[in-house]
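In this view, the complex is presented without one of its protein chains, the others remaining in place.
Here the chain labels run A, B and C in written order, and each chain numbers its own residues starting at 1.
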Amino acid sequence: MSPRTPGADLPEHPDALWRNPEPKRSYDVVIVGGGGHGLATAHYLAKNHGITNVAVLEKGWLAGGNMARNTTIIRSNYLWDESSGIYEHALKLWEGLEEDLGYPILFSQRGVLNLAHTLQDVRDSVRRVEANKLNGVDAEWLEPDEVRKICPVVNTSTDIRYPVLGATYQPRAGIAKHDYVAWGFARRASEAGIDLIQDCEVTGFTTEGDRVTGVRTTRGDIAAGRVALCAAGHTSVLTDMLGIRVPVQSHPLQALVSELLEPVHPTVVMSNAVHVYVSQAHKGELVMGAGVDSYNGYGQRGAFHIIERQMAAAVELFPVFARAHLLRTWGGIVDVSPDASPIVGRTPYENVYLNCGWGTGGFKATPGIGWALAHTVANDEPHPLVAPFTLDRFVTGALVDEHGAAAVAH
Amino acid sequence: MAELLRTHPLEAWTSAFERLPDTVRITVEPFVATVDVRLGAVGPEVRTHLGVDLPTAPNTWVPADAGRAVWLGPDEWLLSSTTETPEELEARVRAAVLPLGGSATDVSAQRIGLRLTGARVRDVLAKGCSIDLHPRVFGRGSSAQTSLGQAGVVLLALSDAGDDHVVLVRSSFAGYLADWLLDAALEFTTTPDR
Amino acid sequence: MSTPFRTPAGGRIDRATTLQFTFDGLGFTGHPGDTLASALLAAGRHQVATSIKLGRPRGIAAAWAEDPGGLVQVEEPFPEPMLLASTVELFDGLVAHGLPGQGRLADVPDSARYDAVHHHVDVLVVGAGPAGLTAALTAARAGARVALVDEQSEAGGSLLSGTDRIDGVPALEWVSNAVAELARHPEVLHLQRTTAFGVYDDGFALALERRTDHLGAAAPKEVSRQRVWRLRARSIVTATGAHERPVVFADNDRPGTMLAGAARTFLHRYGVLPGREAVVFTTNDSAYDAALDLHRAGVRVQAVVEARPEAPPHRREECERAGIRVLPGAVVTGTQGVERVTHALVAPFSDGQVGTSSAVACDVLLVSGGWNPAVHLFSQARGRLRYDEGLGAFVPGEEVDGLSVAGSAAGVLDLAGCLADGQRVARETLSALAIDPAADDRLPSAPEPVAPTAPLVLWRVPDTSGAEGATQFVDLQRDATVADIARAVGAGLRSIEHVKRYTTIGTAHDQGKTSGVLTSGITAELLGVPVRDTGTTTFRPPYTPVAFAALAGRDRGSLFDPERVTALHQWHVAAGAVFEDVGQWKRPRYYPEPGEDMEAAVLRECAAARTGVGILDGSTLGKIDVQGPDAAVLLDRLYTNLISSLKVGSVRYGVMCGVDGMVIDDGTVLRLAEDRFLVLTTTGGAAKILDWMEEWVQTEWPDLRVHCTSVTEQWVTFPVVGPRSRDVVGALFPDVNVSNEAFPFMTWRDTSLEGVPVRLARISFSGELAFEVYVSPWYAVAVWQRLLEAGRPYGITPYGTETMHVLRAEKGYPIIGQDTDGTVTPHDLGMAWAVSKKKPDFVGKRSFARQANQDPRRKQLVGLLPVDRQTVLPEGSQIVEFLADGELPPPPVPMLGHVTSSYRSAELARPFALALVKGGRERIGDTVHVPVNGTLVPVEVTGSVLVDPEGARRDG
Partner (left out) sequence: MQLIPCPWCGPREEAEFHYGGQAHVPYPDDPAALSDEEWAHYVFFRDNTKGRFAERWNHNAGCRRWFNAVRDTTTYRFESVYRLDHPKPVTP
């Protein structure tokens, strides 16, 4: 028998993942949403704060939403202090997460390149790199020849439509295996005694004055001491039930994957002008994200012309991808806020905490927001890292405008 | 008329167009005086003032003495003339529609026309135009503002056989569209039909 | 290499022609009509690859896209990763090898062409098998616009694999008649080698046509290799057939193990015997055809292992007549052999209990566990699936708008039924479209089938090997077994989606075509729940893999994105301009003279504009003609400053903000008449601002009597800039009095040049005396040449965007999008003067009153002068407080802002910059630090206007 293909398979999952308990009638904390953020929050509630009388309510299957659909890029090279603060905290946690969770999450710090194609891209990139350095985030500006050294398959010739003028590079950035991450958090939470309850959709809330006393679900009413909303694209569905207005819009975001290929692409490449972001995952498949569909949508699917444009960009930037094959496309629902930054913290209900608006940044923030939201819920006090992301900023005008900053999304 | 040299954006493509086969003929229609007419309600008084009927059916065009009147929107038309200068046309049309609350703007150089004729023209257009160009659906008198490749165009059907069209494209996109059309026509220029 | 397994006659191959190909370094031969798989089998080669994780030998297990075994890499004529031997059509010179796991991409670009075509029909029929052909005929006869697409190289579908008769003639004769008839209908598009891979909303289907792959190196270069058909159908009929389902047993992955139906395909379509000695293992009637056909073809059929207690009587009799042993109530529990099956282990089987097994010698083991309708497209269209207990398969459930399913894709498994179903579905479709069926639309006849005996639903044979399912392969491509599913369930997983992710079943090249339903069945079995509750994982497009380049189509290279150019582009190119991408525009950045780099060229261009005269092609500026009695009202509402007070003949600079109060664009406004303005926008803002105006007029202020029309390409704009500009313009337009008195700053005049209307405007984006010349692009080249001639005595110098930026930056004029980033207000730019106090409201005004906008620490636009008079600060550099010890403290270091524009100034004889700095105006005169490559550069904060602050030069 010939040897197995190196790297073409993944580490085994453990023999035990989580219990499938019946919901109790009451919990100290109910987390609505069993995605990455909800599960991470549960883990850190138990680990950092010793709070374990907690239920995570998931309307479908655990981590079946954006956690199962994203392109797993992890980086912290955001422009504004507030953003790089939370994302860098997350990145530091990512670096120790395999040990913390005792789970092979395949966190691979292969670096992320954000390509610049226009003079303005270059200005924005240098601005971001310099800000990152001053914030203690590893970042450098690379000239085209240095880009070629790191990722030889990028088309750095000067005669393409939008030549690569350089790139920002964050060496500590990378990718991880999304299911492994989610299941690692889930297993730890379950081991700690936290109930992970699937097929349990929240259909309403019971309130007394400005307190929420519990949630109504498809598996019965559950009393709650505190409630954390971690429903990403479905946040508005919940806040509408509570009569809280939240300035997020849910949009389809598509991604796609190729067949398994011999290693050609050693890092992660993102480009705004030629819209594409791509990495080669652990088994060898190319994983790419497409652009956000323009309209509001809860359908977990987008339009195919977005994918076609994505493929044109991919082949333009990576000519050798021409005969790679699109194997599967899918869509998630991203909740986008007006300034492309998250909304985290208190709500008009004194025991309800909000966590949404992560747009395309949700996965990379997972451990960071889990940590900070757990702190916020446990101490009824926003963690300093999420304090700038209040709902209130849209009234005062103190936005954290990541589009203005032209930081590459995703 | 001016003695100043006139040029159009597709001068450099002339010879490439000449090499095309009869099944896909492309000829440039430059230097056509054209105004963009805006007018709220269109009644009989328009003909009296303007001398032509502006088509009120969406996505249609009609011949207008020495030019064409093309529907662009419920209150917007392109009106062209091959006999007047741009200034003359704008002045005349503006004077005519002003009393009716309308406006007129010279857009003669804003777009350039390409005449596409031949049996394969539909096949070439189908490579980048998402609307149904079947002659039963898009016969003479039909027009559409849509995308061709990645260029916005106004497409006019000049025959009921689907073999004669005019494409109006923004001047700055003309070179792109010309390259796009030549590329789309390549398989018909060098190989027999499949 | 010889082809001992090729039948002496028969099949759809051209035996007169021999093709040479290479596989795993060995030479083989085949014929046109072969696939790589059939040609390998003809040579007796079953093993194609070794498996990805376990390195076990894997062979050809099916005859088309559902094959989980035969993964190959094509090397010649051009490398293409991961294809199926069963779907690669053979051509001369093919070089390929088996693929253990990962495909290999070419290291050179693919020169093949790809394209896309839009096509509109009344009825799209997917699949040219019996049901699809009948449906297409019915629709075509009714005069409907029809597209019939089929993934195979020729029409016929399942008929290509059998010996059926239709209308009393061999089925394939009927097929060729049907194809000929379709060709006679002018409104029918019939495409073979075309796979419908995705179905989307409103009858939109995507199909990939493989146009030249089968021609190998002989493919014509000017024809696209593959084409994406963008089919828009009023109604879709999917007649996509069914995939045969295996039964899982120990060592079921050993080469020589093959689906029974595939064996028939190889025999009848390709004239290839899958082996010499066969064992057939079945749970249903269909596999008997394979047994009997192979027997007739000379294969020794050792036994038909029938999992049901009784074999269907007529089948049993046929086998007895043929001398084929039928073993009812028996199963195959495993196989023996190394790289090829040598024995099937056969054991009695009743009530789920397996007896002791005995080895039956064979070199091919044919398996049939029933049929899974190919419901992929139906499911993509969000059709609900229903589990059919009888078939042990998921079939289309409730109807989907505009899409219906016909034939075996709908679970109809006999020929006569498929023909009738095709016609029925087509007629229903036509009537829904109000198209009358043709009178002569006859239903083709096929022999009535013997009533089938109910199949046994058997997902897997209990494992008697002691390996507890560890060699019972469910997904061969992922090396995933029954044991893996058991572990997943044991780990607490209940959702089929979790099981898929835990085991990776269904994630490989075949996307679970054979393994998906098995996994649902086995998971349900292990959880002790009904299969209907387990359900399936989602079917996602594409149905089969599609090359990236095929989807990129022609949007590659120069056609990737349109290049917008001005009327002068050819002149710029001839003048040796270096271009800059500004949005989609190509703009000259500078015009180097021999031996000049950018810095030298820009210093020269700047000096010319400051001391003599320069000229710029400013034609990319957005231009909007705003007409109507309420034109001034509209502009007052959209600009921060007052426009209505502007006099006819005059020009005013204006700023526009979004509702959030942040600057979105700026430019000048020319009042052409009481009711008419020419609005100039930034190059990048042109389309956005026209849309912005239209949006407000149409959605908020429909009562305003105003119309906005883009005239960006109606005018070219040539700023003639510098102290000598008056001489140049005066010389070319003698009838214009260009004196300050007659033609003051911020006014415009109309004139003409040889009868061509020309507009002149005293607008300056440089601080110098300047005249903007507007003329129709028809005369752009001529007027530009005339200006150059008129300017020659003064050394007129064409300059590009870089010099334009230096000149405007020296004057502190911001570029929206460079010196602003969507978080900057007019006040931040020091343009409070451009914000009307008179107007009760304008878009953005209310936002200025918000708390954050009142903060004195807001970032403000200021100038920076590096103290060393040498360093050109990189644009984007961050700014920090002055650090006395010249050392950066450890992070985080508070930032004051960033450098937005930075240049070397010929005028100032030193570098300078513009920057957004917190409380910047308060800091004027202070020194701050800018980290540049690890060193701290001290810079002085200044006002933003560094050249001619008093504005003395603009009048010359």
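The rule we apply is simple: a residue touches a chain if its C-beta (ideal position, glycine included) is under 8 Å from a C-beta of that chain, and two chains touch if they have at least 3 such contacts.
Quick caveat: nothing in here was measured; it's all calculated off a predicted structure.
The chain not shown here makes contact, within the complete complex, with A, B, C.
The missing chain, though absent from the display, is touched by one residue of A:Asn48, A:Ser157, A:Ser294 or A:Asn379; that residue is A:Ser294. Although one chain is not drawn, the whole complex shows that of A:Tyr169, A:Phe205, A:Phe304 or A:Phe363 it is A:Phe304 that touches it. When the missing chain is restored to the complex, the residue among C:Asp202, C:Glu398 or C:Glu950 that touches it is C:Asp202. Along chain A, the points of touch with the absent chain fall at residues 234, 236-237, 240, 245-250, 294-299, 303-305, 335, 338, 394-396.
In the full complex, chain C touches the hidden chain at residues 200-202, 204, 230, 232, 382, 659-660, 691, 694-695, 698-700, 702, 840-841, 845-847, 849-851.
With the whole complex as reference, residues 58-59, 72-74, 76, 130-131, 144-147, 152 of chain B touch the missing chain.
The rule is simple: only the chains that are shown with their structure count from here on.
Centroid to centroid, with C-alpha atoms defining each point, chain A and chain B lie 48 Å apart. Chain geometry summary: the mean Cα position of chain B and that of chain C are 30 Å apart.
Residues of chain B touching chain C in their complex: 1-9, 11-12, 31, 36, 38, 75, 86-87, 101-111, 123, 126-130, 132, 134, 137, 149-151, 170-173, 175-177, 179-180, 183-184, 186-187, 189-191, 194.
The part of chain C that touches chain B in the complex is made up of residues 113, 115-120, 145, 220, 222-224, 230, 232, 554-555, 558-559, 561-567, 569-570, 585, 625, 627-628, 705, 707, 709-715, 753-757, 776-783. Of all residues in chain C, only 50-57, 78-82, 100-110, 112, 116, 198, 200, 204, 206, 228, 479, 487-488, 490-495, 497-498, 501-502, 504, 507-509, 511, 538, 540-542, 545-549, 551-553, 555-558, 560-561, 563, 580-582, 660-662, 817-818, 821-823, 847, 850-853, 874-878, 880, 888, 890-893, 895, 898, 900, 931 touch chain A in the complex they form.
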